[in-house]
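Questions regarding the structure given below will be posed in turn.
Of the protein chains in this complex, all but one are displayed in their positions.
Up next is subunit A:
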């Protein structure tokens, strides 16, 4: 149990809770049950939680798989800086958001699930984890060697390097005899 990353589980749980809160809120508003104002709040809260939790954090160790299309969400969440980076803030935020959901039957499930997610975030924060954005990696290509710009001028068999250097300056002096015959005799 030593090296579990609680934040990943908390993220999945919180995203699912946001969806459940949203669904419960929609049911509550559509049915016009008593206390439907709480359901309307749950719809808004559910959407907010989903947007906040959609971008996955970068894992401390190992490969991070990002959710499809999460780059724009990553940029938005990153813009809030330490508010979204710190998991203590998220834990207390989720705990505060989930409370009004408990006053109506349709949203009580989302409330409890979000409360559980808040507890897991607290555990993650105590372990010292924080949110890291997954940004596209910029590959640094190796600088191209200079010799690539000067391809050989003559076909093989090519003379040894010293003769090649002479050839560049002095054509007559660079002439030499091939040690082996290059014809089919």
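Observations on the structure shown:
Methods note: contacts are C-beta pairs under 8 Å (C-beta built on N, C-alpha and C of every residue); 3 or more make two chains touch, one makes a residue touch a chain; residues count from 1.
Simple rule for what comes next: contacts and distances are computed from a predicted model.
This figure omits one chain of the complex; the name its UniProt record holds, of "NADPH oxidase 4", "CENPP protein", "GNB1L protein" or "Outer dynein arm-docking complex subunit 2", is "NADPH oxidase 4". Interface note for the absent chain: among A:33, A:48 or A:71, the touching residue is A:33. From the set A:89, A:116 or A:134, the residue in touch with the chain omitted from the display is A:116, counting the whole complex.
Take subunit A: the residues that touch the chain left off the picture are 1-5, 8-9, 12-13, 16, 20, 27, 31, 33-34, 56, 59, 62, 65, 105-106, 108-109, 112-113, 116.
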